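One structure coming up, written as structure tokens, with questions to follow.
Note that one protein chain is taken out, while the other chains of the complex remain in position.
Chains: A, B and C, in written order; residue numbering restarts at 1 for each.
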Amino acid sequence: MLQKIQHKDAKIAIEVLTKADHREVLGKGSSPSITKGTKMTYETSRRGFLTGAGATALGVSVLPFLKVLPASAAGSDVVVAVTGQTINSLDIHRSGTNRPSYQVAVNVYDRLVSFGTKTLEDGSLSYDYSVIEPEAAESWEFADDGMAIVFKLRPEGKFQDGSPITAADVKWSFDRAVSVGGFPTVQMKAGSLEKPEQFEVVDDFTFKINLLRKSKLTLPDLAVPVPMIINSKVALEHATEDDPWATEYLHKNPAGSGAFKVAAWKPGEQLVYERNDNWTSGPVPAVKRVVLREVPSPATRRALLERGDVNMSFNMPNKDAKELSSADDITVATTPVENAIYCLCPNLSFEPFKDKKVRQAIAWSVPYEDVFQTAAYGRGAPMWGGAGSSPEEIAWPQKFPYSTDLDKAKALLEEAGLGGGFEVPLSISLSQADWMEPTALLIQENLAKIGIKATIEKIPGANWRTASLVEKRLPLHLETFGGWLNYPCYYFFWAYLEGHLFNSSNYRNEEIETLTAETLHMSVEDPEYAPKIKRMIEIAWDEVPRIALWQPALNVGTREVAGYEYWFHRQLDVRGLKKA
Amino acid sequence: MTDVVSNSVPPTRNHGALDHFLYVLRSNPVTLLAFMMLAVLLVAALVGPAITPYDPLTSNAAIALQPPSLDHWFGTDNLGRDVFSRVIVATRLDLAISVAAVALSFVIGSLLGSIAGYWGGWLDSVLNRLFDTIMAFPLFVLAMGIVAALGNTVENIVYATAVINIPFYARLVRAEVNIRREAGFTQAAKLSGNSDIRVLALHIFPNALPPMMVQVSLNLGWAILNAAGLSFIGLGVRPPTAEWGIMVAEGANFIVSGEWWLALFPGLALMFAVFTFNLLGDGLRDIVDPRQRT
Amino acid sequence: MTGRLATVGLRITHSIPVILGVVVVSFLLTRALPGDPAVYFAGPAADAASIAQIRTALGLDKPLPEQFLIYATDVLRGDFGQSISTGQPVSEDLANRLPASLELTLTALLLSCAIAIPIGVLAATRPGSAVDHLCRILVTAGVSLPTFFTGVVLIYVFYYLLGIAPSPLGRLDFIYIEPDHVTGFYLIDAAIAGDWETWLAALKQLVLPAVTLALFTLAPLARMTRAAMLSALSSDYIRTARASGLTDNKVLFTYAFRNALLPVITTLGMVFSFTLGANVLVEKVFAWPGIGSYAVEALVVSDYAAVQGFVLAMALLFVALNLIIDLTYSMIDPRIGFEAK
Partner (left out) sequence: MSLVSIKDLKVSFKTRRGNVQAVRGISLEVAKGEVLGIVGESGSGKSVTSYALMRLLDKGGSISGGDLSYGGIDLKAASENEMKDLRGREISMIFQNPRAALNPIRKVGHQIEDVLCRHAKATRSNVRSEAIKALEAVKINDAEQRYDAYPFELSGGMCQRVVIAIALACDPKLLIADEPTTGLDITTQKAVMDLITELISERDMSALVITHDLGLAAQYCDRIVVMKDGEVVEEGQSDQVFTAPKHQYTLKLVDATPRIGVSVRELLLPDQRTPFPELKKVDLPLLEVRDLTKTFQGKSGPVHAVKGVSFTVKKGQSVGLVGESGCGKSTTSSILARLLDPTSGEVLFNGEDLSKTPARKFSRDPRRASIQMVFQDATDSFNPRHTARQIIGEPLARLTQMARKQRRSRVEELAVLVGLPVKLLDRFPHQLSGGQKARVGIARAIAVEPEFLILDEPTAALDVSIQAVVLNLLVDLRARLGLSFLFVSHDLHVVRLLCDEVIVMKEGKIVEAGAAEQVMTSPTHAYTRTLLSAAPHPPILTVPTSSAAE
């Protein structure tokens, strides 16, 4: 009884604080009706216990002896998660915004549409690529000629500041995405969304996109984080002549309509989400707050999860995932990343790799199983040992028809006239050393067995993109690419076409160039689609400019939290989380 | 009072360098310990690769992450390599890095410090500002910057470590040279017809050696730590080369999951080496200083 | 007093070339870093055009001397530029993070002094004894451990195994709210706010990283204390004091220790600036939001402005520190006339 009363008191105190003190981030949420508190309650509440009542009641005398306040005690509507990376901006459109920051776009902003949700075999949740669902848009329809899409916005749609979501906001946001340059513009382009003229405000709640071409990629591309809807009224207030898109303002101040608000953000330390109780684009989330702490050391992250100090560890190392999956109270969701492969890339700009046989020899020499077990701890899907030289289906990625066969490798090398072997640097990125280093070491060892002397070259993270993708000057290197839009043709577009960013092998094949161009926008249902894709895969297997190693997996460990959903963007979507 | 002691016992014979060395060892158990430890390190560095039970580079995924056993005294790492062999083999590289770095900074620092301390004037001022500038950098970050800029090879780690140590030597030598610039024996050497450079090189500088030996030995240890720190940040030597710092840094990630041996043994080896060098300092000074002989 | 002020002015003038040197070197160093920040910050899937656009936006398309000129004028105006990776003005980042590093370093040094100085004094009063050797070995063992290793081991033992320590998550466990910003030092700010629970929590977070750093700084301090005490104790004025029948405490503290303090303070200053730069590793291990980890991250992604700002801030700190040491020195030692320096 006593505890209950205390609990109530503490709750009020913390609520008061939330209003009184904006830095307060962990209280029990705010209620607009209570705006004043006595000085006393304010002070006691400064401790801001997640436990609220319990710890306050036990008081100072007990606290020093509490080892660590477990997250499990942190109240039923607060989730504490850890991640190894820093969120450096709240604006996905800004240049310099890093990948981990994309989750802000997911959680704080809405898009017109979203993907559906499905349950995977292992019981974990995943987004469903095949289903497009409404988000800020209530409904949409294609024009008769298929060259335009008209979206009906939800009339009740509200931004977090209470103002309505209008078509003008959508247009402003889309204009921004295609105009600011850099990644957002490129991503929009993938959906054939290239210039502001395509976007049209029909009326307050009707928004029209005029298409440049018919493409299966357009609608899915509207569900990726980039085309988020920004409150243009707020943004324009802060726009200047030099900064017409208000990048300075939105960088630190989100103006969205999403399920969560940003309650606190300290780059390098933490980001705190607070529920938007008036979310209009979906069911209001179950948890009130999500605290995302940045902990660079994976060992510390693991310890925190194991000790129960956090509810969630996002993007865990494979080894931890493997070992913790057997723990009783920890659930590890390991989802193979769609449309992604870890590969070994021989660069065709370098003499020995111009010969297909040499590339094949290398493909036959990789100790796949050892690499998969050592570098990935068996998390993910094997991409070797496929049955035939032609694919049965169009799924991507699928097993390449190679496996470890040093004799075959040697023979191929002989055939290529390089029986004596050669020397080559094997480049890896310092910032991805966790999987690249063991992989490279094992490959290096086997290459040595067929006479190829590889020296491992570590390239600093800052230089990796320049060297591998922009200048494409690494003779033999490890590479990873995953397409957000889950189509084989999309993967080929980025990774097999000459000059395209992820084709770090400098590969060119006329047939693939043509086939990709033909299939990229083609509907999957088109009868021509499957044969063309199969042909592309066949060529890619035979010519192996990219030697697939395995399909990586995203590991997320949770504890007393349910509702984690895998997304193609590989960022934490906190909207569906529930305290178990 | 002390002159009583030295004068009332007329020295009977001239002790040789070896005698003196042995005396220093005898008189100070810690120094004796340090030299014994150094011997262990040197043996490991010289014959290490020949005596390891396994090839330090050969992986064996089947026996990855095995705890220490009779077969693998220090266990195996995530690629199934024998940690014991790697720790032993790494000795040579780690010692080489620190010795090379320290030698480089010793030579350059001594040269610059001697010049600054002996001639003084504007040269001294300029050099001093230069040293100040280097010292004003957060040194470890400077080392990181250098390695990052030049690329992470063993040579560059050596250069980076040397650069950040140069001011310490230069300062020390400068002070030591400065106090001897006007000393009687310096003047006597000039009277004997020695040019400035001869006076500096043959008379003043050798006398600055004893205090420098302390610095050298401390720095040897510090250079190893520095290289290890760089490895921890990811700017260490190339894999699969065995190096203590990298092994500790990588092993550190395995501690929480229970594979403590990965970090512990290279960590102990690292500590052993640094510890040895740190302990060596005073003993080395006593040995180099002829005034300690009677 | 005016003389002192004049000398302070003179000292500051002396450090101008140093600061200038640091500005130039840090500029060149950052430009020598590998990697093209434009590529890095253009983000994934950026094409050549957007990379070029970013490059222009960053001013990286201009010739080096012009870039330097722009940078130098900005610095003169107190503008350290904007960090690309955190997206914040560098000065703001540093102002946020410097107190964290300072708090950690100062606590560690305080701890270190509290142990090293008594040990050094003890060893100096019994040179050559077992106590002396033991001190030397212990202290040396401390400095022989790489800080990141010590840190990880301490976390493993005290947090993971024993559960005594709080989770190694930055400056304050997330169940606490950070105290009102006054100094940026949580211990001080919490004390000002009278919030002793937060104070205690902040202290608990500090213990492990501070111990890690302190272990590393024990050796130079203890060694110097010992050496300085030995030389002070063997000096003539100690003999005079003894011959006057002064008590052991008086001789040891008023006479020997105060004199020995001078070199110890010099060492302390060096250790401080060294530690502040070198706690990079400790900050990384303990997720401590200090400037060290900031610098490392900036360096890794070639974030020019952040690296330059960090280095410059450290250099200014270094100059200020030297000034403080000089002032302290002159307070302890009357011989150091200010004009003599």
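Here is the rule we use: contacts are C-beta pairs under 8 Å (C-beta built on N, C-alpha and C of every residue); 3 or more make two chains touch, one makes a residue touch a chain.
Predicted model only: the values in this text are computed from it and were never measured.
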*May I ask you to name the displayed chains that the omitted chain touches in the full complex?*
B, C
*Going by the touch rule given at the top, which residues of subunit C touch the chain that is not shown?*
127, 235-237, 239-247, 250, 254-255, 258-259, 332-335, 339-340
*Interface residues of subunit B (partner: the chain not displayed)*: 1-11, 14, 23, 27, 183-185, 187-196, 198-199, 203, 206-207, 290-291, 293-294
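Note that in this section only the chains that are shown with their structure count from here on.
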*How many angstrom lie between the CA centroids of subunit A and subunit C, rounded to a whole number?*
37
*Going by the touch rule set out above, which residues of subunit B reach two or more other chains?*
148, 234, 252, 255-256
*Got the subunit A residues that touch at least 2 other chains?*
297, 299-300, 303, 306, 430-431, 460
*Going by the contact rule at the top, pick out the subunit A residues touching subunit B in the complex.*
297-300, 302-303, 306, 317, 319-320, 323, 367, 369-370, 373-374, 430-431, 433, 437-438, 440-442, 444-445, 455-458, 460
*Within their complex, state which residues of subunit B touch subunit C.*
29-30, 129-130, 132-133, 135-142, 144-146, 148-151, 221, 225, 228-229, 232-234, 245, 248-249, 252, 255-256, 260, 263, 267, 270-272, 274-275, 278-279
*Would you pull the subunit A residues touching subunit C in the complex into a rising list?*
21, 23-26, 43, 46-51, 60, 63-64, 67-69, 74, 80, 86, 88-89, 94-99, 181-183, 185-187, 190, 251-252, 266-270, 291, 293-297, 299-300, 303-304, 306-307, 309, 430-431, 459-466, 469-470, 494, 501
